[in-house]
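Omission of a single protein chain aside, the complex is shown with its protein chains in their original locations.
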Amino acid sequence: MKSVAATALLAFLVYLLLTAGSGHVLFWSWAEIVAGLVIGLVVGGLSASWFCSSGNMRMAHPFRWLLLAIYSAGPLFVEIIRANVYVSISVITGNIRPGIVKFNPGINTDLGKLLLATSITLTPGTLTVEVDDATGVFYVHMLNVDEKAVSKEMCDTSDIFAFFNLPAWIWRIAE
Amino acid sequence: MFANLPFITAGILIIIGIVTIVTQHNLIKMVMGLAVVEAGVNLMLVATGYREGGAAPIFTNAPSTEMVMPTAQAMALTNIVIGIATTALLLSFILIIFRKYGSADVRDMRRLKG
Amino acid sequence: MIGEFWSINAPALLIAIPMLGAFATPLLGKMGKTPRNLWILLITALTFATSALLAAEVYTTGPVIYTFGAVDPAVALVSDSGGIPVRIIFNVDAMSAFMALMASVVGLVAGIYSLPSGKMKSGRDGYFSLLLLLLVGILGMVCTGDLFNFFVFLEISSLAGAALVAYRIDKGVAVEAGLKYAFLSSLAGLIFLYAVALLYGQYDSLNIAVIAERMQFGFLDKVALALFLTGLAMKAGAVPMHFWMPDTYSMAPSAITAFLVVSSQASLYGVFRIAFTLYGLRLNYVTVGWFIIILGVLSMLVGVSMAILQENVKRLMAYHSISQTGYMLLGVGVGLAVLGDPAMMESFGLTAMEGGLFHLVNNAMYKGLLFLTAGAIFFRAGTHNLNKLGGLGHSMKLTMLFFIIGALAIAGIPPFNGFSSKLMIYESVFAFNPLLAIIAMVVSILTLASFVKVFHAIFMGPKRGEYAGVNEVPVPMLAAMGILALLTVLMGIFPQQFVDLMIRPAAGALVNQGSYIASVMGGL
Amino acid sequence: MIGMVIQVLTLSGLILSAGLVWYFRDLLSAAISFGVFSFLLSMEVLFLQAPDVAIAEASIGAGLTTAVFIIAIRATQKVTEADGE
Amino acid sequence: MKKVLTWIFVAVFAASLLLCAAGLEFGAPAYRDMDDYMIAHGQEETGANNIVTAVVFDYRGFDTLGEATVLFTAVLGIGLVLRTLAMEDEEYEYE
Amino acid sequence: MDTGILILIFLTIGLVACTLGAVGILRFPDVYTRLHAETKLGTFGSICICLGVIAYVLSEYLTDGGTRYLVLGLHTLMAMIALAFTNALGAHAISRAAYRAGIKPEGVVDRLPEVEQK
Amino acid sequence: MIDPWLPALVVLLTLILVVMFRLLWGPTVPDRVVALDAINTFTVCAILILGVAYHETVLVDVAIVYALLSFVGTLYLAKVVGREI
Amino acid sequence: MNMSSLVRTGAGILMPFLLVFGFYIVLHGHLTPGGGFQGGAVIATAFVLLMVAYSYEIIWERISLEFLKNTETLGLMLFILTALIALVAGLAFFGNWLLGAGGLFGTPVSYGINPGDLNTGGVIPILNIAVGLDVLGAMSVIILTMLFAVRRDA
Partner (left out) sequence: MALIATLDTGFGAWNPVIWIVTMMVALVIAWLIRSRGESVQPPGTEAGKPYLSGNDIPYPEETHVAASNLYWGFTDAMKRYYGRAVPLHTGILTDYVLWYIGVLALAIIMAGVL
């Protein structure tokens, strides 16, 4: 029940975002708000069991959302820009030493894994290939593997991310 | 002549689709050819309704210029949905045929002849 | 009150009733067999009643116009629209009403015939629902006055027909036939739509009457004509494009085959409508008429000669179906070839057209009857192979009687209906070109020969051991065959009344392009 | 003028991808080409000011048609062949 | 022989389609009265800002019904074709 | 600062990133490296283009004030988020599928077979 | 100052054509999927730009539909390539 | 077979967004591009997304084929009954019997460029919803049936 309510609320907010500027109750018209409520309930009923598949309500806290926004606008964006510069240089010069390495971030929730994988895919020269569900180990394809990462069995965070410790951020957001 | 590019492209697409149908032997490929023909017809329909410098026929927040013809777009819309229905039906036929005949080649599909 | 409501909205209800029935059939199928069967009977009977009402109205007062979505359905033109219709219009003239009546009769018969399903047949709900949808498609095709709407209903009938053809999936052969049918129909439909786009791009209308009025017959119109005619002729099974027809007809369940005949004839109706009404006198009618005549002659010859070889009884009948389509094409093609000459039209052209159209309805009746008897034989004996069948005349006497009626009718033996229409075709075509009439007669003789073979193989001979347990088919199947047999005999005994009542107005409606345009545009 | 350039580019891409649908022997590759074809058709339709048709083509062409084709392709692969490849 | 004929047929068809394409006027249709009527009166007569929707659901709503029916037909057909088989007692002879 | 310049900067960065991504897709040797180019450069380019559109919307909204620009901006934002999210996830799905299909990556080290064998 | 949107559109369309070569050459199916993904991304950008260039804000919806829905096609391709269907 | 846990989680997160967006397109069919077909296809894609991410067994347990079929039939019934009510109201089949009637669906709209309002269009939003339900059910049923047929094969 709680999950239905949460999903319905989220759906309502997304609908309001989509229909902003339709009227004069703040930005919305009355009809849109009523339709949004109905749609929110319908969507909540239909998709709550898939959306909240883990069953816990940890993400319902608004502070985590704020943190997510800060994270994506700050550290993630910086890393994305760095990644792009890096890959651009690789494209232009053609110097690459690709390889797949192991990496254990210590994150257990599904959402955390998803966020981390997305971040990894968008950040410097890395791409998540496979995640071991049981142990939580990430197998990451890197565009440039340096010498010490080749020899190491399990890579560290610093081998993959340059500036920020993204797993820690995500741990804070999702766990 | 040069300005008629969408019409010409629609014709070329239809031809490519028909060539796909008559030269390929895989049934799924033939259905793809049919889908290409359908897309060409859609493009033809939409292109017949175009007017030079027109805007989309939607009054919500539109620029105040002349509008293109809506009927052609309605026809193309209907045809798209008919197309997916046809494609799905044909593909499910092919699925059964493969299961019974063990092949999706059109040359093996000739138990009915004479 | 309700009668008036019914008669005003008859064209809409003609489509809406079977459609609603089709949508509700899967729900009713969950309740059980009896409610579903009753529902099917109710819906087909209501459709028949509506089409009869519509036909009565059309034959008494002239063409009926129905504008969808308008305030007043009888008014085609909005006052400030500058004299053009903007909405979809059903334009039911005598020809349309005649076709719709025929389709709903055969639909009723097919529905009744399908009721006694076998012991373990699965998927009957879908079967009945698709049967109603096929009826919807045919009725829409013959009633509409709008080219794109015609395409939509063409697709409905194609898809429903293809799915029904593939009904027996257990060996995959029926699915092969369904695939062929669906593929070719879709291709023909798309090319039809391309032609519609050509006309729309030029004249900015989809209404047949408006396009006919604005027609200039330039190059684009000629190409569009070729695309229209070949696509629809393919759907009707004219000869160089007839290959799908034996495959499909022999594999479909028998009631469906009887109905697919009507579906093909609806395509034939499309050919006539396009040639006569959409293009009309602007057409290069001698060329197009001869094109149609050549298609017809080829159909007759190839169909009947291939039929003689066949061993599968339904395949044989399917080839005969092609050959009979040739007669209709021949009759109407002669009428088209002399369209511009009033004297020749008066002396034999109109008769040829009447013969073709009369043959169309006759063919639906006796060919449907023959397919139904073939289905009855299959229902009991379990095979279509003529070499394995034999001696069934001892145990299936009524079926044999119906088969004899159908066979004599298709061979043109008096006093059944095939004879009268063939007579009209022979005599008028003889005045046009004697050779064609002689070919038609030869084909008729060959038809008789091949049906003698079928009769001999199925019913004659001593009783066989493997068919010892065979007895007569259930009552609904007999009733369905009986209706068609009765119609066959009646139309054979009173041909002139029938021609006067239905066929002559239909032929007149086809020839008279001006009245069709005037019925929409309100005077020329 | 620039509109003409845009048209030419899109239409040539359209023809190219349709040609690839014809050219590829491998069915999956042909399905991918069909996806690209669908994208570009939607793009071209958008240039012709038909956003409704573009949305329909996008939603049906990108998601559903590809899915249907791929299911059918998977169903018509022989199991042994698929493992050996 | 067959291949040559194939290509001849396709070439004739292609030529006719391309000639058609060249014959139509792109961007400037000759007759335009029906669509102009719809654009000018669509908002008042149907209450929809999107004229395409107005055409699809009001002026040509019957086509839409037909098209939904096509979809229904396809679903029924697929369900019919892919149904689980329970027809063991019916023996068919196709040859 | 003139918003026109801002738009131009964003657009240029985005287009350059997209171009490099396309070049990378053509140039790199195997699937995984091509995915790097596609995911990072393509996504970054599209994000920059979206930011350019948002900048344009902001400037128009401040001068004009019509709600249509508000709608445009919000929808562009949603498209941007959806694009970034689905691109990253799709890249993961493709690379995983490619690995499962047996396409070995070129490179110096490959730790993945260890997990496949168990 | 010139209007930057239409030239940007031309660049994006050229990029689509360029990426199509990977579709043609790609030795394996995943390569082609990569090309499909890239084309999808470029198409979304092109539609966004088109909406701005034509001053029609309603065209943006098409872009969102694209961005969300092409994912499904990609996932189906990945599923069948990875033999998980 | 299940895809990786990342894809499953991602599909679950994406699903409500797709649903909301699909409903948005359906409801705003008379204001913005889109309408019943497009929105219905988007919603169906949300279900198709689940079908790709999870295994057949889970889908078969958690998505009911009967529910989807009933949705489709409901949509079609709504469509044709809405069209038939016009006959009772004295208009022709498919007449817009709600236009300008006042109340929830009846605000008249003026000619010209305007931002639009949700509750105009008379009967058109109802028809949009009906077609949306129909398309959503139909597409999902098609994909689900075909997927199940594939599984039976293998």
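First chain written, first letter: the chains are A, B, C, D, E, F, G and H, and each begins at residue 1.
The rule is simple: a residue touches a chain if its C-beta (ideal position, glycine included) is under 8 Å from a C-beta of that chain, and two chains touch if they have at least 3 such contacts.
For clarity, every value in this text was computed on a predicted model and none was experimentally measured.
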Handout entry: Chain not shown: contacting residue from C:M424, C:I439 or C:L484
Key = C:M424
Completion exercise
Missing-chain contact among C:K171, C:H394 or C:R464 belongs to C:R464
Exercise for the section: Based on the whole complex, identify which of C:A197, C:M215 or C:M234 touches the chain you can't see. Expected result: C:M234
Exercise for the section: For the chain that's not shown, point to the residue among C:L336, C:L370 or C:L386 touching it. Expected result: C:L386
Problem - Residue in contact with the excluded chain [from B:L5, B:I21, B:M69 or B:L89] - result: B:I21
Problem - Chain not shown: contacting residue from C:V58, C:M300, C:A381 or C:V499 - result: C:V499
Completion exercise
Logged for chain E, residues touching the omitted partner chain are 2, 5-6, 8-10, 12-13, 16
Completion exercise
Across the whole complex, the chain not displayed is touched by chain C residues 179-180, 183-184, 187-188, 191, 219, 222-223, 225-227, 229-230, 233-234, 240-241, 243-244, 246-247, 284, 287, 291, 302, 305-306, 308-309, 311, 347-348, 351, 355, 386-387, 389-391, 414-415, 419-420, 423-424, 427-428, 430-431, 449-450, 453-454, 456-457, 460-462, 464, 492-497, 499-500
Problem - For chain B, the residues touching the chain missing from this view - result: 18, 21-22, 25, 27, 30, 106-107, 109-114
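We adopt the following convention: only the chains that are shown with their structure count from here on.
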Completion exercise
Chains in contact with chain A and also with chain F, listed by label, are H
Fill in the blank from the handout: Whole-angstrom distance, CA centroid of chain A to CA centroid of chain G, is 22
Handout entry: Inter-chain centre distance, chain A versus chain B - centres from mean C-alpha coordinates, in Å
Key = 38
Practice task
Could you put a whole-Å number on the gap between the CA centroids of chain F and chain G?
Solution key: 10
Completion exercise
Residue numbers in chain A touching two or more further chains are 18, 21-22, 114, 117, 128, 130
Fill in the blank from the handout: Two or more other chains are touched by the chain H residues 3-4, 6-7, 10-11, 14, 17, 21, 25, 31-35, 37-38, 42, 45, 48, 52, 69, 76, 80, 83, 93-94, 96, 112, 114-116, 135, 138-139, 142, 145-147, 149-150, 153
Fill in the blank from the handout: chain F residues touching chain G in their complex are 4, 7-8, 11, 14-15, 18-19, 21-23, 25-26, 31, 34-35, 38, 42-43, 45-46, 49-50, 53, 56, 68-69, 71-72, 75-76, 78-79, 82-83, 86-87, 89-91, 93-101, 103
Handout entry: chain D contact footprint on chain B (complex, rising order)
Key = 5-6, 9, 12-13, 16-17, 19-20, 23-24, 26-29, 31-33, 35-36, 39, 42-43, 46-47, 49-50, 54-58, 68, 72-73, 76-77, 80-81, 84, 87-88, 91-92, 94-95, 98, 102, 104
Problem - Complex contacts: residues of chain G adjacent to chain H - result: 58-59, 61-62, 64-65, 68-69, 71-72, 75-76, 78-79, 82, 84-85
